[in-house]
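First, the structure itself, so that you have it in front of you.
What follows is part of the complex, with its chains left where they were.
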Amino acid sequence: MDLLEYQAKELFNQVGIPVLPSQRIDRPTDLKGLRIPFPVVLKSQVYTGARGKVGGVRFVENTIDAIAAAQAIFHLPILGKYPKVLLAEAKYNADREFYLAVTLDNATRRPVLLGSQYGGVDVESHLDQMRQVVVDQTFSPFYARRLALMMGLQGKLISSVSAVIEKMYRLLVERDLDLVEINPLAVNVNEELMALDGKITVNDAALGRQPALTALVAAIPNPTLTYMPNCGVHLVELEGNIGVLCSGAGLTMSTLDLLHKAKGRPANFVDLGGDYRHCCPPNVLQERVKQGLDLITQTKGLKVIMVNMLGGATSCLQTAEAIAAFLKWQPANRTIPPLVVRLVGSEWAAAQSLLAAMEIPVYESMDEAIAQTIGLASTAVKVQPGQSKSSLMLASA
Amino acid sequence: MSFAAESHVLVYGIAEPLGSLYVPKMVAYGTPIVAGVSPGYGGQVVAGIPVFDLVEQAIETVGSIDTVLILVPPYEVLDAALEAMAAEIGQLILIAEGVPPLDMVQILREAEATETLVVGPNSPGVIVPGEVLLGTHPAECYLPGSVGLISRSGTLTYEVALELTRAGIGQSIAVGLGGDRIVGSSFQQWLQILEEDDRTEAIVLIGEIGGESEEMAARYIAEAIDKPVIAYLAGYSLPKGQPMGHVGAVVTAKIAGLGVDVGTIDSKLTAFKQAKIPVADRPSKLPKLVQQALDKVRT
């Protein structure tokens, strides 16, 4: 999960990475109480990049201009998202701009330090200048100096830049982060450093042991959370007319692929997870099936729902019972689209009998279930335009 | 690598919920579980298995251990793995989803220093059909035979095994490497293990979008693997950047918005094509491709 720039800079400040005096702006009138002297930069706090090019960053010289600019930025969508807060920050005269990052390298399975003398907007056009140091054993500051040298730094910049890298590394480890990035790290004419923009990606799986981070991010809903530490059931919305409920990421991907291949259009999906989630052991799967179906059916325009469940310690009958219970508890005025169910495991016949009584077909073959689903979805239903694609979540029972 | 029926297995976290659920299934399958460990539960018996408070205490009583299956909650995996390695156990299987990647870095530093094989985490473990079940694989999907399965997924591995089993094609071994960014053993390590395994005649590699492990595997196959390999890839219809729990290279690709074409379905398909590895476009296509490969090998 990504942090917003102002949250990242709070963490930078805590570990001693130099950041400019700044102030969080929740509404334009906050600028009347600004404690930073003008000129000031106002920055839209959104999770996407490239805000500068579309007007999400503005320089202002006085309170009147600042309030006007803030109003404009609050009403400026960036890749479809409106900011909930802005960051007001002092100006800095950068002579040069570096790029620094610390993250995990999948291939070596180690933390990796990244750096370039070509930071800021130049980083993509100078990818060949990006240097990398793998932290293969216990970190020590010499790894950071190694990167500084590879970046071509000399003299006192070696120590000052590697001190920033060291702090970024310690932040990564202490807070269980996936990424700590400073871009640009500004260097002024006196070779002093300043983190002008920063990005932090929290490791979602580790959030449960990082109460301070959890508190930090609780304020502002974040769409990038991929792993539910509390095993909540998570709906992903797409644009189509087929609801999908699956067990496990691999099977979910495969199911979506096969629907897509057969020209079906999934409207959304819920992945109930594999067999090895401690927070939601198999014995709560029935409850989770109900929660998943409840989320899926909140999307409008569904023509059919495909349930594809395999593995786990739950029997087919138990899954079927959960589906039956979900349908039984619906209010009379609510219309649920037809279901196609694919189950593998014990008590299959009993599951089939139970659901057959509710006119729900049960298959053992994934291909057959896909074919039936596509058949039911084939009468196209127009999806409500402007429908939000944001994620809905339900906490687990 | 020795997951044979005569090897000795210890289940760490045997008194945890996942332990009480899966240990009876593993015992029923014939898995040679000789001891369990759950701190505080020493002296108890779970599914006929004696429970100890510490790995070294278990070894003192039951003798040497070849494999530790770790079923503890994700934040306890690091400690259990370090304890097992301190007791000089050479094979670890980590099941839990949600192990923080920096914990895995610590585990893998130690595993490399001690030459320990680590499978997982976020993994269904290993099954040798008809002999040994070390994890969550549903027994009914598998049939003893000669096809090795290596996968990043759990349920999708079951699905592929089921298709092969229904077609009468048995499996020699199936391993889920784990769906996380940082996992213990790689496609390459397991390709080598299966290349050397006498029972395995063909290998099915089950990949997915994200990361670059399929690309690296394809290069390795071209260089070092003589047995036939057939691949299946999941996730090609996903919207770009859609996180899927198996987070793969999402973070890496996000750095500085570097638009590097790694981890996409195209990059993987290209790699397999270059390595002359047939790719099934759905699980139900695998039996035919595998049978063709087996027929070729056997003639």
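Every chain is named by a letter (A and B) in the order it is written, and numbering of its residues begins at 1.
Here is the rule we go by: contacts are C-beta pairs under 8 Å (C-beta built on N, C-alpha and C of every residue); 3 or more make two chains touch, one makes a residue touch a chain.
In this text the structure is predicted, and so the values were computed from the model without any measurement.
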{"item": "Assembly formula [one copy per chain kind displayed, counts for the whole file]", "value": "A x2, B x2"}
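By our rule, only the chains that are shown with their structure count from here on.
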{"item": "Centre-of-Cα separation between chain B and chain A, whole angstrom", "value": "26"}
{"item": "Interface residues, chain A side, partner chain B - complex", "value": "49-50, 99, 101, 103-107, 109-111, 114, 123-124, 127, 136-138, 172-173, 176, 178-179, 181, 183, 201, 203, 205-206, 208-209, 224, 226-227, 229, 236, 238, 246-254, 256-261, 271, 273-279, 281-283, 310-313, 344-346, 365-367"}
{"item": "Parts of chain B lying in touch with chain A, wherever the complex brings them together", "value": "16-18, 21-22, 25, 73-75, 95-102, 104-105, 108-109, 121-124, 136-138, 140-141, 151-159, 162, 179, 181-183, 206, 208-209, 211-213, 216, 234-239, 242-252, 254-259, 281-284"}
